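The complex appears here without one of its protein chains, the remainder shown in place.
Chains here go by letter, A and B, matching the order in which they are written, and residues are numbered from 1 within each.
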Amino acid sequence: MGNILEIENLSKKYPDFTLDSLSFSIPQGTIMGMIGENGAGKTTTINLILNEMRKDGGSIKIFGKDHLEYEKAVKERIGVVFDDFHFPDLFNANEMELFLKGIYATWQPKTYRDYLNRFGLPLDKQIKAFSKGMKVKLSFAVALSHQPQLLILDEATSGLDPVMRDEMLDILLEFIQDEKNGVLFSSHITDDLEKITDYITFIHKGKLLFSKTKDELLYHYGLIKCGAETFNQIEKADIIAYRKQDYEWQVLVADKEEARRKYRKCIIDSVTISEIMLLHVKGEKK
Amino acid sequence: MNGLIIKDLITLEKQKISTIAGLLFTTIAFLIFWQSTGALLLGAVVLPFLTIFTPFTFRASDEQWKWDTYAISLPVSKKQIVASRYLSCSIISIAYFLFSLALNIGVYFWFQDHSITLHLASAFIGLGVSLLFGFLILPTSFTKGLEVSVWVLVILAIIFIGVVVIIKKANFDIFSLSPTPSQITLLMGLSVATLIGIFIGSYLVSVAMYRKLHS
Partner (left out) sequence: MEIIISNKSSKPIYEQITLQIKAMIMNGLLETGDMLPSMRALAKSLHISVITAQRAYEDLQRDGFIETVTGRGSFVAIQNRNFILEEQQKKAEEHLQEAVEIGRANGISVEKLIELLTLFYLKED
């Protein structure tokens, strides 16, 4: 199985921000979660993939093809759902289709109708009258109706209530039932990511901190909680990041089991994605 | 690229009632007050003035739904985005021109005050002015947002009025002119050439600016 998206040494310099040779890839049939603080470079990465801005260096391959050389062909096969809604208020779902039919050679009217029915979206009502949830659902319907192979979500589920978020996760899992497809899911709601993503890419201050399978993070990483005395005994090499709380030290380690053998006096918990993120961002490195 | 034009036309379609009502009202008013001269004024001055709002309508709609952000995900090039806007605006100009042409021909047969040449010239001058304004406004409407483009429009309007005032001051009676056919041909040729030149320049500037905005 090849990669649906391959990013290598991607760089972009701004006066106040630099994306520093970012590399990661999404294998076919999988969901990649992209996490990081606001301003860490997630949206910049997406904008560079879509060539909204010119990259300064590195390469981006989508479906094995250079994203600039084959920009149009590649974009025919990409569906994007943005964080805030991007359709004209006065249009209705029917008019959206008229417009998009003229954009995508592969537009599927039946698929679009099926999604609208499934989401309970009216064809002839102005988008203005839609609720926030309905708008996001329409975004998904639009993004999925031209047979995309790569779905890019930029904080797409952020404004949704838990029930709708769950429904959208269903849609994503359905989407990757086809092994040729893949998803890049940028979100700060680590809950969603924890459920369905296969990989997690963590970007911090324009740099890649890691890109790993989620299971490795959840099942191998561990959080040592201990007092100052024990903390001093922990080997430097074992510490990914640490931070001192009021009554305890928290130490992120890559191998929970090994840590359990080595530091028997400590409490060693499993970690969540958000704890990993928090320790990397707020914690220190020894 | 068809989709881009369809999008623009649907945007305009949203205000079809007010547009058509305004158009009919203005036309009837001009015909009542000035009869056949009204048709000449409509064709050469009033109708083109109405069309120059088209780029603003598009721009306002784009800004309202953050079109530029969405457009980057679509399989269309930046060049196509710019080109489609020129096409949409030209389609509107031509629609107004066809209306003006029909009106002027109708008025000619009804009143028979002015020569058919003058009536046709009115319609064609109107088309030229409409396209000219469109080409002058489009580059800024693309990149600088609505506010700056409105200022560009105001400046253009002032220049336009200035020219009219100067012609008036010079006691220039347009109806007494009797140019020879060769003069008319030359004038038309020059106008068309100028218009094409301005179009090419405007388009290139628009593409360059739009690209620069997304770099």
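Observations on the model:
What we mean here is this: a contact is a pair of C-beta atoms (placed from the backbone, for glycine too) under 8 Å apart; a residue touches a chain by one contact, two chains touch by 3 or more.
The shown structure was predicted, so the numbers you read here are calculated from the model rather than taken from an experiment.
Among the displayed chains, contact with the absent chain in the complete complex occurs for A.
Set against the missing chain, the residues A:Lys65, A:Arg113 or A:Lys195 yield one that touches it, A:Lys195.
Checked against the full complex, the one of A:Asp56, A:Asp170, A:Asp255 or A:Glu284 touching the unshown chain is A:Asp170.
When you scan A:Asp66, A:Asp215, A:Glu235 or A:Glu284 for touch with the missing chain, the hit is A:Asp215.
Listed here are the chain A residues that touch the chain not shown: 29-31, 166, 169-170, 173-174, 176-177, 179, 194-199, 213-215, 218-219, 270.
What we mean here is this: only the chains that are shown with their structure count from here on.
Between chain A and chain B, the centres computed from C-alpha atoms are 46 Å apart. The touching residues of chain B, counted against chain A in their complex, run 1-7, 10-11, 14, 61, 64-67, 69-70, 72-77, 214-215. Of all residues in chain A, only 47, 50-54, 71-76, 78-80, 82, 84-91, 95, 98-105, 152 touch chain B in the complex they form.
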